[in-house]
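A single protein chain has been omitted; all remaining protein chains appear in their positions.
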Amino acid sequence: MIIVLRKDVKQDQFQEIVDMIQELGYHAHVIQGTERTVIGAVGSGRGKDKLQAMENLPGVENVVPILQPYKLASLEVKPEKTVVPIRDGITVGGDEVVVMAGPCSVESEEQIIETAKAVKAAGATMLRGGAFKPRTSPYSFQGMEEEGLILLRNARDATGLPIVTEILKPSDIELICKYADILQIGARNVQNFPLLKEVGKVDKPVLLKRGMMTTIEEFLMSAEYILSEGNKKVILCERGIRTFETATRNTLDLSSVPLLRQRTHLPVIVDPSHGTGHWRLVAPMANAAIAAGADGLLIEVHPHPDHAVSDGIQSLKPEKFDKMMKTLSRFIDAADRKLAAPPQQ
Amino acid sequence: MIIVLRKDVKQDQFQEIVDMIQELGYHAHVIQGTERTVIGAVGSGRGKDKLQAMENLPGVENVVPILQPYKLASLEVKPEKTVVPIRDGITVGGDEVVVMAGPCSVESEEQIIETAKAVKAAGATMLRGGAFKPRTSPYSFQGMEEEGLILLRNARDATGLPIVTEILKPSDIELICKYADILQIGARNVQNFPLLKEVGKVDKPVLLKRGMMTTIEEFLMSAEYILSEGNKKVILCERGIRTFETATRNTLDLSSVPLLRQRTHLPVIVDPSHGTGHWRLVAPMANAAIAAGADGLLIEVHPHPDHAVSDGIQSLKPEKFDKMMKTLSRFIDAADRKLAAPPQQ
Amino acid sequence: MIIVLRKDVKQDQFQEIVDMIQELGYHAHVIQGTERTVIGAVGSGRGKDKLQAMENLPGVENVVPILQPYKLASLEVKPEKTVVPIRDGITVGGDEVVVMAGPCSVESEEQIIETAKAVKAAGATMLRGGAFKPRTSPYSFQGMEEEGLILLRNARDATGLPIVTEILKPSDIELICKYADILQIGARNVQNFPLLKEVGKVDKPVLLKRGMMTTIEEFLMSAEYILSEGNKKVILCERGIRTFETATRNTLDLSSVPLLRQRTHLPVIVDPSHGTGHWRLVAPMANAAIAAGADGLLIEVHPHPDHAVSDGIQSLKPEKFDKMMKTLSRFIDAADRKLAAPPQQ
Partner (left out) sequence: MIIVLRKDVKQDQFQEIVDMIQELGYHAHVIQGTERTVIGAVGSGRGKDKLQAMENLPGVENVVPILQPYKLASLEVKPEKTVVPIRDGITVGGDEVVVMAGPCSVESEEQIIETAKAVKAAGATMLRGGAFKPRTSPYSFQGMEEEGLILLRNARDATGLPIVTEILKPSDIELICKYADILQIGARNVQNFPLLKEVGKVDKPVLLKRGMMTTIEEFLMSAEYILSEGNKKVILCERGIRTFETATRNTLDLSSVPLLRQRTHLPVIVDPSHGTGHWRLVAPMANAAIAAGADGLLIEVHPHPDHAVSDGIQSLKPEKFDKMMKTLSRFIDAADRKLAAPPQQ
């Protein structure tokens, strides 16, 4: 921490500040500048929150943190990239790019099986689908719950595709772990800390979506919650942030992909469906995500988007998804990577 | 809903759109404009999500919702203001302004009792304090949990002040209801829908904080989750939104106070401590909140802010809080309201 | 400046960094931390931009500025508040609160004279009105130009109210100075540096509006452009920033009022009309602005808002403005200030 003093700091205030730094277990290293005095608090004490609170002391202008607050998620602690194993030899974070595709919500056996087969035929590696849905309105469809999980399992049985599905509350964990191959934490739950701790305790890959107002640093701190409970299988997912622009549902922050690569060993995938909110923008942004260095994609596909119970506007029809995959393959080549093949049955 | 058609819509596309509107149970009212055709979908069907998804259909430019999606929270359903009873005759939302004050976290018996007595002496109506803390970092202090709740109860016993404390997960509800007079849902949980449903099932006032990324409409939809489960005792709390400005911790959106008044019957209070993040800004923004029409305030007070385990920067010392209350009373008068007296013992 | 080094910095990189700091005229003060080495660059050299660019050097993690970049606008250079004289004894920034009111655009002699008389009768101190209008669309009304300025002068002749009007380009300065008492720089021009330099060269008060994406620091730097050209008569105006919230036209950032008071000696007024974009929100936010410590208000008033050529939605009718002023006076009293009387004729 760097403690910047006010220009008009008095001698006794200065002494109080230095004393408090030392009392918190740090060494106070004073730099006398021409316009300001700053103090470096050197040490590895546990009193960072309290150092920060020194902004309250008379004579202190502000307190500037120097170190990034995440540890286990950082490249400094683990320089080599994490490769998360899913099942049947499929991994996320290695040389291969993965594509997770499927509907926003599981709606019926026919819908999910038809979608699973179609996305597999087009080259998708995994199946996504929601059984528990976080909806802005209490009057909107809230998901098929366990029945939906069973349908997802049936779809996996039918195609071999691993299943990604969302968890909303800690008490559902046992149930969802019975069916899912990857637990998804949605954008609204990125700082639902009890939920993060819970998924940190199980041996299942977690797909953690960035919140719509989450900074990169906060995003990594949320990953740190999972990692620090013991679960190292964390996949990050950029899905757009909320900005003043309303022409898109969110603003897909693709810069986060190379930026996260510079800060963490965890794999990063991109969701251009939520990231843009319009199916016409999904294919170009999928290409862009791969070009930016993403390890995979999360794409909404629905056999009849104009009849979908949720997120129809941003869902691709299977034939459009198939076309997208063909163009995407050119960009995967350009990025010197390969598309992960779906499991053979 | 208004469905706006593309300029180049074809006759068969047009027919498909009209058919689908009718199939969803609405009447299609066509307006032929000079540059565009728009269709009003008239009716009270349950297919709003599906109408919205029609943006996917060929020939559709976009779909514009006309009605606000909240019902129970709206002034149309309940024109008279809601007055939430707390305990011992104290209410929120009536003529009297309430001030809830106390530390961010409960840290010790001495700290919380000392604070409770000090804020009561200065005129506060209730005591706030966190026993379960949502912290960005897993390495930060996470709260004293049940021990903290017991200390809060002791503070209430000592002063008579009702207790406001935060709930983080559905499974804590029984425990916290034993001690708290108001359940606080924090900004990060404003769209934690399982938690909203849970607090909607109990007979306890709920203080719902606006999220840092929550629109007014979404905020009211979150209130609607609680109301639609049966709990009508909801108090809204503006606590600042996240913007590009970093000079303050959040941007306190005081316009939301009169705006919410135009849309909902629920009481609205303001938290200038989180809303600004700097204790020097708390008093002027507390005055401004009352002038804007707020029904109350939530203020962080700590006997030793420079030693607080959390949020020290934005906490007032008791003597500053006392000074703030004296000035505030002038603005409460100007607003033609009264300060709710703390309970007599 | 504090230069934070990477954990893996090498000895020769370290030496290069230290050499460069010294070459730029600063002393390199090294702090060896437990996890990081940081270097304080001490001195008053002119090479700040170049110090910042050292983030590019291998071995450097980032560069953290310590000092605020504005000088003339700061309280450190001038601790006493600036009081800007307008005309006929009216000032901005003293004990008295000023209210500038009038239409967005000057539309006709009848409109502006009628408005001027009405706002004066209600207690306004000055008349606002635009003759040159910055409009998002080239097809919208662009203002009456010089004809509008003449009408404003006529309104001043009729009422004695000083005139505030906007300037859009450097070449208009001579013309506008002939008529205006205060030159307004609009939000879109807050970083139009050639225009700022131009108004910095004349002896006329300048009303500088914060841009919709301008940080407090950038805002003060724009004021610094005017001050550094010699014109010390700068009045700052908070008018809302752009955020994700669309229920209001902008988000009125009232915290900026006490924050600016802590950083600058310049007077600060508030524009709740643009700040909210809805006339129903103007009166409560005007009250709140005064409670937050503003030195004045800028209010849109139009005799027939539903026929206004611009900004009708946010304009008050004269009778509503009159009512607003009556309530406002209570809050001016509570703030221990007085309303500046309009000039006597």
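Here are some notes:
Order of writing sets the labels: A, B and C. Residues in every chain begin at 1.
Note that in this section a contact is a pair of C-beta atoms (placed from the backbone, for glycine too) under 8 Å apart; a residue touches a chain by one contact, two chains touch by 3 or more.
This structure is a prediction, so every number in the text was calculated from the model and none was measured.
One chain is not displayed; in the complete assembly it touches the shown chains A, B, C. Here the missing chain is touched by one residue of C:V9, C:V30 or C:M213, and it is C:M213. Touch with the chain that is not drawn comes from one residue among C:K50, C:K117 or C:R337, which is C:K50. Considering the whole complex, the residue from C:E80, C:E174 or C:D306 that touches the absent chain is C:D306.
Here one chain is not drawn; of C:K10, C:R188 or C:K338, the residue touching it is C:R188. Only one of C:M221, C:L236 or C:V301 touches the absent chain when the whole complex is considered: C:M221.
Remark: the residues of chain A touching the chain excluded from display are 213, 215-217, 241, 243-248, 251-255, 257-259, 262, 275-276, 278, 280-281, 284-285, 287-293, 330-331, 333-336. The set of chain B residues touching the chain not shown comprises 2, 4, 7, 29, 31-36, 38, 40, 42-44, 64, 66-67, 76, 242-244, 246.
Within chain C, the residues in touch with the undisplayed chain are 20, 49-50, 52-57, 69, 134-141, 168-171, 188-189, 191-195, 197, 211-213, 218, 221, 224-225, 228-229, 242, 279, 305-310, 312-313, 315.
Throughout what follows, only the chains that are shown with their structure count from here on.
Greatest centre-to-centre distance from chain C is found for A, with centres as Cα means. Chain B and chain C have Cα centroids lying 31 Å from one another. For the pair chain A and chain B, the distance between mean C-alpha positions equals 26 Å.
Shared contact sites, meaning residues of chain C that touch two or more other chains, fall at 243-244, 246.
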